[in-house]
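Working notes, structure below.
In this view, the complex is presented without one of its protein chains, the others remaining in place.
For chain A:
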Amino acid sequence: MEWNWEFTWEIMPRMLVATGNTLIAAGLGYSIAIVLGLFLALAQRTPISLLTLIVREFVEFIRSTPLVLQIFFVYYVGPQYGIDLSPWVAGMIAIGLHYSAYLSEVYRGGIESVPVGQWEACRSLSLSTSDTYFRIIIPQALPPSVAGMGNYLVGIFKDTPMLSVIGVAELMHAANAIGGQHYRYLEPYTIVGVIFLLISLPSAGVIRVFETWVRRKLGMI
């Protein structure tokens, strides 16, 4: 089969709109994950050991089951109990929850990397718990977490094609639709692959630069 440039240009506008949707989906999902992940990480540091245990197992469960199955679960289980979720809402909940489990591990690693002396210093200055976390611990936990957080930003972007299974109109969904309409799969799927490479490879580089910037900003280099 020959590559058809005319067809390529014809479908390009649709593919670019879908690329926008992919980026929006990744951004929204990541925003949810970044906030929820912090809660999951902090919940594992409370003195209530039962809560720690439950959150720990929950995180393990999310991390060891397939995202695509979680997307189906969120999308189809709601209506069974009378809650109708649109594909976008269900998709964002599923992907946000999935990555929040990963990000909570990143935060946990970052918080644990803060030296014990910092905690002791906070206690001896009798800082409140929130001051201890927000003014002393989290700023220091951030730089070691940036690399992991960046990797998961690229990761969430690469996982957005799974949202096509419930009909979120992102890149993969557009490629499937175009392929089905024109009986040509070569161009749409190749374009999807190229767009993913064009976005994810440079962003990995940008994240490295950002990581160095954060470290310098906080006076760690």
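Heads up, the rule we're going with is that contacts are C-beta pairs under 8 Å (C-beta built on N, C-alpha and C of every residue); 3 or more make two chains touch, one makes a residue touch a chain; residues count from 1.
The criterion applied here is as follows: contacts and distances are computed from a predicted model.
Looking at UniProt, which of "(2Fe-2S)-binding protein", "Transketolase", "Amino acid ABC transporter membrane protein 1, PAAT family" or "Succinate dehydrogenase cytochrome b556 subunit" names the chain that isn't shown?
In UniProt, the chain that is not shown appears as "Amino acid ABC transporter membrane protein 1, PAAT family".
Touching the hidden chain in the complete assembly: which of A:10, A:60 or A:131 does that?
A:60
Hey, which of A:77, A:121 or A:206 is the one touching the hidden chain?
Only one listed residue reaches the unshown chain, and that is A:77.
Of A:31, A:128 or A:190, which residue touches the hidden chain?
A:190
Which listed residue (A:55, A:93 or A:172) would be found touching the missing chain in the intact complex?
A:172
If the missing chain were put back, which residues of chain A would it touch?
1, 60-61, 63-70, 72-73, 76-77, 79-81, 158-162, 164-165, 172, 175, 179, 185-186, 189-190, 192-193, 196-197, 200-201
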